[in-house]
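With one protein chain removed, the remaining protein chains of the complex are shown where they sit.
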Amino acid sequence: MSNLALSAVETYPEIETKEGHYKIASTTFVVRTDERVELRSITGEIAAFVEQTPIRDGMVYISSLHTTAGLMMNEVQGALLSDMANLFEHVIPSGVYYKHNDPLLSDCDRRNADAHLRAVVVGHSVSIPITEGRLKLGTWQKVLLAEFDGPNNRKVHVQVMGI
Amino acid sequence: MSNLALSAVETYPEIETKEGHYKIASTTFVVRTDERVELRSITGEIAAFVEQTPIRDGMVYISSLHTTAGLMMNEVQGALLSDMANLFEHVIPSGVYYKHNDPLLSDCDRRNADAHLRAVVVGHSVSIPITEGRLKLGTWQKVLLAEFDGPNNRKVHVQVMGI
Partner (left out) sequence: MSNLALSAVETYPEIETKEGHYKIASTTFVVRTDERVELRSITGEIAAFVEQTPIRDGMVYISSLHTTAGLMMNEVQGALLSDMANLFEHVIPSGVYYKHNDPLLSDCDRRNADAHLRAVVVGHSVSIPITEGRLKLGTWQKVLLAEFDGPNNRKVHVQVMGI
């Protein structure tokens, strides 16, 4: 941590500017989850939707329409996804007292305070740049729906914006 | 966690594309907070601003201009907000040693390291799609200003972009 902010960006980039008619294409997916806690890639569905739009450069914004399921970006590898679920259970345990689960303090009968708190940490949305008709993602990057109160049917809004 | 990434998206969407003159409307709100830690919805103010712009489809990007107050998306329910404050205190305690609070190591006299760290976990911004003149939000979703070093006057930048 001793040399923070000292090194320069190594390769200086060329600037490429594109111009065109601005367009928006949007949809809402419904994703069925099977477990209470489940991390599932929806990357293929996002990529397929983007390819069907006429938009070649811009952004796709992907948003969970829920407060107990979020979206995140990481690698899909079984052991790692299990580590992630264990981390959520460790940092935000499911079996402890929460006011939101207390009938004296809340009219919510799902007892899902842990799911709300985990969704806050993960975040509810992910954006991905689009360049030349393709999602600009690193080799291992996948968009994961993070279900914390399943099984459930989850609405995921997808909005593609650009030229 | 056994069936990760196996299920397909259930309903395949129709593609709707819109086109128009690209416009930007922006403003900076000042929000007064009353407590050191406070989670407050600013959803009504955001929605009212978007409705006053001519933009019917696109995005609104909402950004805290601070490093000790963030923005998050979740439900507004009193017991749940109290659980969230307790979680922050549990994971990132306020009463322990931080180098940022040590006069020998830092010239910051607010002793607010906990507030910086909590703001990193929450994130500093939230985006919401706009479709047909309305914020595309789920039933329970609200934009919350997450104050971690109040009382304070907090600047929140709002940028609406689209057609």
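Per-chain numbering from 1; labels A and B assigned in written order.
By our rule, a residue touches a chain if its C-beta (ideal position, glycine included) is under 8 Å from a C-beta of that chain, and two chains touch if they have at least 3 such contacts.
Here the structure is a predicted model, which means the values were calculated and not measured.
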item: Touch with the omitted chain, as defined above, among B:M73, B:A119 or B:L137; value: B:A119
item: Hidden partner chain, residues of chain A it touches; value: 1-5, 7-11, 13-22, 57-59, 72-75, 77-80, 82-84, 87, 91, 121-123, 126-129, 131, 136-141, 162-163
item: Footprint left on chain B by the chain that the document does not show; value: 21-35, 37-42, 45, 49, 52-54, 61, 63-67, 76, 78, 81-82, 85, 91-92, 98-100, 102, 105-106, 108, 113, 116-117, 119-121, 123-125, 127, 153, 155, 157-159, 161
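Rule of thumb we're sticking to: only the chains that are shown with their structure count from here on.
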item: Interchain centroid distance [CA atoms averaged], chain A/chain B, Å; value: 15
